[in-house]
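Structure, as structure tokens:
With one protein chain withheld, the remaining protein chains of the complex are depicted in position.
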Amino acid sequence: MESSAKLAPPPTKGHLSVARLSAYWYVACRSRDLADKPLARTVLGQPLVLFRDAAGAPAALLDRCPHRNVELSLGGVADGLLECRYHGWRFAGDGSCRLVPGLCDSAQVRGRSATSFATREGDGFVWVWGEADTPPAREPQPLTATEDNGYATIVRQLDFPGTLHATAENALDVPHTAFLHRGLFRGNGARKHIRAVVRRAADRVEAEYIGEPRPEGLVGRMLAPQGGVVEHWDRFVLPSLAQVEYRLGPDNHLVVTSLCTPIDDFTTRMYAVVAFRLRFPSALVRAVVTPIAMRILRQDAAILQSQSATIRRFGGEQFESTEIDLLGPHIWRLLRQAEAGPAPDPSEDLTVVREVELDV
Amino acid sequence: MESSAKLAPPPTKGHLSVARLSAYWYVACRSRDLADKPLARTVLGQPLVLFRDAAGAPAALLDRCPHRNVELSLGGVADGLLECRYHGWRFAGDGSCRLVPGLCDSAQVRGRSATSFATREGDGFVWVWGEADTPPAREPQPLTATEDNGYATIVRQLDFPGTLHATAENALDVPHTAFLHRGLFRGNGARKHIRAVVRRAADRVEAEYIGEPRPEGLVGRMLAPQGGVVEHWDRFVLPSLAQVEYRLGPDNHLVVTSLCTPIDDFTTRMYAVVAFRLRFPSALVRAVVTPIAMRILRQDAAILQSQSATIRRFGGEQFESTEIDLLGPHIWRLLRQAEAGPAPDPSEDLTVVREVELDV
Partner (left out) sequence: MESSAKLAPPPTKGHLSVARLSAYWYVACRSRDLADKPLARTVLGQPLVLFRDAAGAPAALLDRCPHRNVELSLGGVADGLLECRYHGWRFAGDGSCRLVPGLCDSAQVRGRSATSFATREGDGFVWVWGEADTPPAREPQPLTATEDNGYATIVRQLDFPGTLHATAENALDVPHTAFLHRGLFRGNGARKHIRAVVRRAADRVEAEYIGEPRPEGLVGRMLAPQGGVVEHWDRFVLPSLAQVEYRLGPDNHLVVTSLCTPIDDFTTRMYAVVAFRLRFPSALVRAVVTPIAMRILRQDAAILQSQSATIRRFGGEQFESTEIDLLGPHIWRLLRQAEAGPAPDPSEDLTVVREVELDV
């Protein structure tokens, strides 16, 4: 072309808050979604095929037959082996090839392995290790607020058209709730002046809100029927956990844990686990919370869609933060440090890095 | 990839008749389309959000919140300020930030401006200056044939899938009308030999047709009920005005002014203003001309679609012109000179650059 310029928005700094952390565990699917058929999932941009071996244990292979590169997820499971749809080659959970139909020289079967990924199963999820053909360096972190521990839970899944960073920041951001989710949770009454303390450790950052009045609406009322001040923490834990926790006295506890899996740079799948222990009957809470939670998640997804579209159109981000963007910048630093260096120490203590006043 | 070649059409010169003139006024929308809601428009590849301030004056900002880069056009207008849908930041028409909800330290509100574009309103259109955060170097040129001056007008808008150059050449090209628009305007009768004079000035080029018989069809009959020879000019004025003018005596006058706005390199929005002062009742003319004009515009849009698709597929243009391609090459030279140098002098006199015989 004669000119390399084109009609376009003004250039940005070209920065993108994309970090790629592969030596970590990510949720690939819910346990109940993996039965007797192969399941295609994309994690960190890698197309995977999940299946259960003869013992029922989950296995994950790269979704590409080593023979002619057809998607293995088109095939089936036979005798605990994954069978390619094209020529019927069969693979075990560790990727090794066990059968090439028609081939008389069975020695040729060996060495034609599929690429495999370590898996774990726990808390109702199947986890995969982000690096192929690599033994995992640690175990996935179990959830704390689970049915086994006396919590009722709601699990929902939604794809966010945003980076992991944008999705996690959004999940933990307080100021937008009064606007974007007006009436669902905050934003109806007069604003109140409160204080937030930000604490950080090597693998996490959290904000504690002090003096926060009970949130509005039905959810707030079920959490704190008599009103009053709640305890509230928002936290991010590497590589991709975003958690919102509310407490009112010893009896009322609500934890929303969002397990995020980067599908690609601009798509993040969120597995949201809402766990609660309240005085109200669980069935009632569930009936009230589920539709509200889904509506909130979809409003957030629409905003992230717009944000991602703008960032792509402009060739990068150009963010102006204020001091009440409490966690976003910290999440970005955690992601970037983890991308550049070794996995951070999860046992490091939290230390206060900032105190801020804000109106909620 | 092993080979960088690919199955493809034969290569072209790679030339593209794309000029990018930013220090000019362009129509962003019709006045009546901008009410109490934000309006998203793209001009010169730049996504804009238009809204009316407290005084009703149009304002144009880059359609990206400086905070988290969400489209401002998703938001609303409150007290004459544009409010972002995500966190409720509010911006004035000049782009300055006036409110960050939740932020206690109001000093931080300053300096978080959105990018803004100068605007004007006139002749039923909202104009924007093509360069961000820049005072305009001149005023938009008012139309001459308007309702205030005793003309009846029809205004229509259509997107052309072509470059500004291709769209303007098409709007002003006589030879294609007898083929592409056969029966609607020309092409039914025997051809007649006429003469065209091409005149040029620094900011414009025009062709005058001498000895041209009355055009065919209902439009021609309303222009010249007794037949005869019409006066006819086609002209292009920088940066993007294409005008066709017919006259028969002092009483009959028809001017079609196409105000073109490049949306991107290959999409041009046309605001076509058909202005007429004829002996026939305006309502009748309007009823006859509107559907014919729209059909002609859509036939032209289909051709430009094919032209653009071919040019993209071949990686550039490869045009063979003859002497009856009267204006296209001149329009391209005007655009290219204006792109390379300062804005041309609009007061320069027209001089004859060519005389050509052609059959119409």
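So that you can tell them apart, the chains are marked A and B in the order they are listed, and the count of residues begins at 1 in each.
Definition applied: a contact is a pair of C-beta atoms (placed from the backbone, for glycine too) under 8 Å apart; a residue touches a chain by one contact, two chains touch by 3 or more.
If you're wondering where the values come from, they're calculated on a predicted model, not measured in any experiment.
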### Task
Write down which of A:Q46, A:T153, A:T167 or A:S258 is the residue touching the left-out chain.
A:Q46
### Query
Looking at the whole complex, which of B:L238, B:V255 or B:L358 touches the chain that is not displayed?
B:L358
### Task
Spell out, residue by residue, where the missing chain touches chain A.
14-16, 18, 20, 44-47, 62-64, 66-71, 74, 85-88, 100-105, 108, 112, 115, 132, 262-265, 315-316
#### Entry: Missing-partner contacts on chain B, residue numbers
1-3, 5-10, 166, 174-176, 178-180, 191, 193, 303, 306-307, 309-311, 313-314, 317-324, 357-360
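The criterion applied here is as follows: only the chains that are shown with their structure count from here on.
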### Query
What is the distance, in whole Å, between the centres of chain A and chain B, each centre taken as the mean of its C-alpha atoms?
47
